[in-house]
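Here the complex is missing one protein chain, while the rest keep their positions.
Residue numbering begins at 1 within each chain, and the chains themselves are lettered A, B and C in the order written.
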Amino acid sequence: MTRRWTWLLPLVAVLLFAAAAERNEALVAMRGRMGPGSGDVLRNAPPLVALTTVAFGGLRGLVADILWLRASRLQEEGEYFELVQLADWITALEPRCSEIWGFHAWNMAYNVSAMMSDSEDRWRWVRSGVELLRDRGLTYSPSDPKMYFELSWLFRNKIGHPLDRSHMFYKHRWAEEMSVFFPGQRADWPAILASESLSGRLRREYRMDPEFMRQMDSDYGPFDWRLPDSHAAYWALRGREAAGRRGSLACDRLLLQALVSSFLQGQLVFRPEEGVFLTTPNMDIFPKVVNAFEEAAAMHGETTLPVAFAGFVREATLILYTFGRREQAQAAFNIMRARTPGATGVSGLEEFVSVNIDRALKNANRERVVVYTEGFFYQGFLWLAAGDVDKAAASDEMARRHWDSYVSAKPPESLRQLALPALDDVRRHAYGRALIDLPPALAQKLRDAAGEGGQE
Amino acid sequence: MLRFRQFTALAALAAGESLRQPIFLLLSLTCVAWMAALPVVLMHKFGEDGKLVREGALALHFVFGILVTGHAASWSLAREMRGGTAAAVLTKPVGRDMFYLAKYAGIVSVAVAFSVCAALATLLSERVSERFVADPVLGGYVTDWNTARMVFSGIIVSLVVAGVLNYRWRFPFQSSGFGLLAGMLLLTFIVRGQFDIHGRLSPMLWAYDWRIVPASLLITLALAVFAAIALALSTRFPAAPTVAACCGVLLVGLVSDYVFGTAASRSFAAATLHRVLPNWQNFWMADALADGGVIPGWYLLEAATYAGVYSAAVLALGLTFFRRSDVG
Amino acid sequence: MEPAVKTRGLTKVFADFWCRPRVRAVSGLDLDIVRGEVFGLLGPNGSGKSTTIKLLLGLLHPSAGSVEVLSRRPDDVATKKLIGYLPEESYLYRYLTARETLDFYGRLFDIGARQRAERTEQLLEMVGLAQAADRPVGEFSKGMARRIGLAQALINDPALLVLDEPTSGLDPIGCRQIKDLIVALAKRGKTILLCSHLLADVEDVCDRIAILYNGRLRAQGRVKDLLRESARVRITLPSEAAGPEEKLEEEMRRRFGPEVEVGHPVIELESFFLDVVQKAREGHEPDSGVGHEAGVPEYLRETAAGPYVPRGGGGEC
Partner (left out) sequence: MLSRITALAVLAMRAAVRSRVFVSTMVALCVMIVWVPLNVRGDGTAAGQARILIHYTLALALVVAGTGAVWTSCSAVSQEIESGEIRLVAVKPVRAFEVWAGKWLGLMALNSLLLLLTAAVLCVFLFFLTRSSWGGDGPSTVRERVLTPRRMYEPVSDAVTEEAFLDEFTRLREEGEIQPGVTPESVREPIMQRIMARRAAVGPGESKHWTINVPAGAMAWAGERRKSFIGFRVASASWAGRVHGEWKVSSPAADGEWTVPATDYADGYHMIDLPGSLLPDGGAVVVTYLNGSRDESDAAVFSGKPPVALLVPSGAFAASLARTLAGMLSLLAVLTALGLCAGTIFSFPVAAFASFSMVLIFLLGRYQGASSEPLPPDVGFMMAFAEGVGLRMARVVNMVGGPVFRAVTIAQLADGLAVPVSRAVLSVLFLAGLYPTALGAAASLILSRRELGERGK
């Protein structure tokens, strides 16, 4: 050990450290190049995730298991106060497990939100569930159709369905948010795509691809993007895309449900300042829904899809007929016949409608009640325009009777929750629709007969 | 030549000392048994079969490897420096550099021995893990119970035989136990390599997930780097603070990419730290195996270079400390 | 007189993990230490001295035979109240200061607070550590640690004091103090068991000694008796009284024959000790501790000049 060596050694150390630093940079870059879904996930992960996945070691699976057990037990007991944190940890331990993300989001949107008395608080938790899946879960498993399915489910069932007592609040808030991008019933894609701020916000804040949405509008739409069903359809479609050639039956089911729902109530009359939130049928998408059903049936082969399809066409026949769209109703009837020969047991469209409409009305749920009521009002206005006052009155009477019988069967507290639109609003919308649909001359006749605003 | 002999003698001594520690056998046994138990114990596999077992086993390899090397490094050097053993050796014509480097070589060989065991156990336990097989003859979920049985019996047999060897021929229990454990794992590995996972004989099939091998190799490299750090720290601190400091280095190195890597472009300090701290993420590639991924050979080569250069740097630093530290 | 320590057929065999005998450290030891005497336990390394002491203290359990210390079993708590022990090495709590150390051990004897404080100060004064009383023991040098070790052994004013290599690690002044202390305590009627291979110390202070080799007792008795050669008589005269040595020798030869030698007395215990050991070796028994020494190895003889020094001998003072 000479004197010279003594000072040389630290120098060597420094040089070696510099070399190691250079190698480190190269390795980090290499890992980056190895693509997402590998080391990249942990590279972007917050320290907690990085630490738990590596430092927790072999305990990781076990700890996740134990936390999962605790979470399941708490959920069974209906105790949700701790679930958010538990699920947070489980997702940190198993960030790429879609089951956990789904469970976590479900808890936020369904269980925790239900504990809040205030609608605003409830909406915050529903949104948190959506954001969790969309903003965090999808980062870890961008290619897992299950994640898209869960997201789509929340839009379709939590926000879209009338089960939650604050569901109208959710729908209002979502429509308000979306009105920034889509002020009317139809999206102005050229304008949105041209505006960097709008399309950028969609991409950044909502993780939605405007180009994809536009394509979707032309393939399956047009959609009213202020409605949750459109978003349910969007995420289901993204899930199908992520599934690739394997396809995803679950996503397709949701897509079809969302499309059916869009057919039933896919157009929104939204005047927040007056508190008007009226959904009405979007009958233009009928052929596209049929196509979607056929596409899905071709992909998945023998499933329960044909049953759902039959149900849809059956219902579409009735609704289209109620709204006076004879040709489309006939087309739907023909499809139904071709699909299930002999099942209808009737000679033609007229007979089918007359046999089935009563049963349909009797079993109608909230959304169908609104649809049929509007349909009968619409029919009435058409008769009015044609000058047949008796038939017009009968249709009007039919609409009101049907509405009343539905309303009177419900206990008041569940009516509150259903938040049915005002009957007048429904009638007014039917009037507006009739004015648009009728040729100018007949429209004028209707105006004369009914007076402005549909008042007789 | 003399220097080489001295070096090997010292390194063998350091390795032998560590191998004879009861805690070494305990840690190895627990690690292997835990790995073997992973596919049996875990219930919620959250969708992906084998992945959880694979990652769990690799993480066990890492964590127990750190315990083994950390214990070996801190206890051997720190204790010998205070207990006077180091002084006794250094008064012989042995340079401090030689002594230090030989200690490192000894500890690394212990880490390698441990890693061989751990890698074999990882391969076997991944094989045991339940998986869905769409086979025309045997469909459905298949668990390779025969392999599980062989691994568990291997653990018990190695302990019993080590006991007999110790009783009859006074072989040291700990090191012979470890040797037998490794042997039994190797035997299981070779025998089970001749069967498919349904237990049907098919010679030279070697139905193992070979992608695990490079991942295990990377962890072994990480252990080598860790040994250098622990050794450098133990030139300055007694055993307990060394362990604490090692934990610190481990944690900081794990989050280095996230904390310092992301801030590297904005802050010079962060960039420097990101470069200088050992980046364990470079050696943790279990995630790369998800979805059928593989760790390419060139990555392994690059990582080995990094581990070599980094270890050398830490060793040079540690040697600087060791030259100036008081011994005895 | 009632013995302070009495062993009969005391045997200690160390066993391995499987309980098979590994080493026979002490075999068939019969030892009697009378109250009030200073007793020296001698023997080469590995002869079983320390094991014997640990057996007497109850730190080890005998494999066969019996031990009585102050007429009780050694692991009886009442026995321990009367014993003070200075171990071979410092087994003190490193983080306690010297004063805290003494206080702590005092508490273990249930000594009252005031008396404890008094004794602590006096002992610190005695071992010369009053200046360092508030420093942690872990920082002490070996000699200082020995001193505080001695102090703790005396905290309970023991009736039996066991000193294992008391002077090792001490400077010449310390050695002298220890010897003075032993003499002083002996005068107060304490029994002292001393274990050392510094024969000069032993010869200076011990009333009786026992020599162990290979776990067996080889010689036991009063120092004077053991060293007296009954066949020969030694006369010690002051130099000035005898006049010139040559003249005296001439005078004596004239009277008693040519075998008379005149000279200064030599340290005779050493040759006695070596003699005992040599005799034991000639018995060719299997050895447990230090093996048969073959003298200085050949390669060392060429360069090493000077008298033969057995490995057991030679110490710090």
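Definition applied: contacts are C-beta pairs under 8 Å (C-beta built on N, C-alpha and C of every residue); 3 or more make two chains touch, one makes a residue touch a chain.
Since the model is a prediction, treat every value here as computed from it, not as a measurement.
Considering the entire complex, the omitted chain makes contact with A, B, C.
Note that of C:89, C:139 or C:171, the residue touching the chain absent from this view is C:89.
For the chain left out of this panel, the touching residue among C:8, C:35 or C:81 is C:81. The chain that is not drawn here is touched, among residues A:29, A:69, A:194 or A:389, by A:69. Contact with the chain not shown here comes from a single listed residue; of C:6, C:24, C:54 or C:99, that residue is C:54.
Listed for chain B, the residues touching the missing chain in the whole complex are 21-23, 26-27, 30, 43, 71, 143, 145, 148-149, 152, 240-241, 244. Chain A meets the missing chain through residues 65-66, 69, 73, 77-85, 88, 111-112, 114-118, 121, 124-125, 163, 165, 411, 413-414, 417.
Residues 14, 50-51, 54, 57-61, 75, 77-81, 83, 85, 87, 89, 91-93, 95-96, 104-105, 107-110, 152 of chain C touch the missing chain (whole complex, contact as defined above).
Here, only the chains that are shown with their structure count from here on.
Judged by the touch criterion defined above, the protein chains link up one after another in an open path, with no loop closing it. Two chains share more touching C-beta pairs than any other pair, namely A-B.
Relative to chain C, the most remote chain by averaged C-alpha coordinates is A. Our note on geometry: chain A versus chain C, Cα centroid distance of 94 Å, whole angstroms. Taking each chain's centre as the average of its CA atoms, chain A and chain B sit 50 Å apart. Multi-chain contact residues of chain B (touching two or more other chains): none found. Within the complex formed with chain B, the residues of chain A that make contact are 1, 6, 9-10, 12-13, 16-17, 19-28, 30-31, 34, 37-39, 41-47, 50-51, 53-62, 64-65, 68, 94, 96-100. By the touch criterion stated above, chain C contacts chain B in their complex at residues 16-18.
Residues of chain B touching chain A in their complex: 34-35, 38, 41-48, 52-53, 55-57, 59-60, 62-64, 95-97, 250-251, 254-255, 257-259, 261, 274-276, 279-282, 284-285, 287-288, 290-291, 293, 296, 299, 302-303, 305-306, 309-310, 312-314, 316-317, 319-320, 323.
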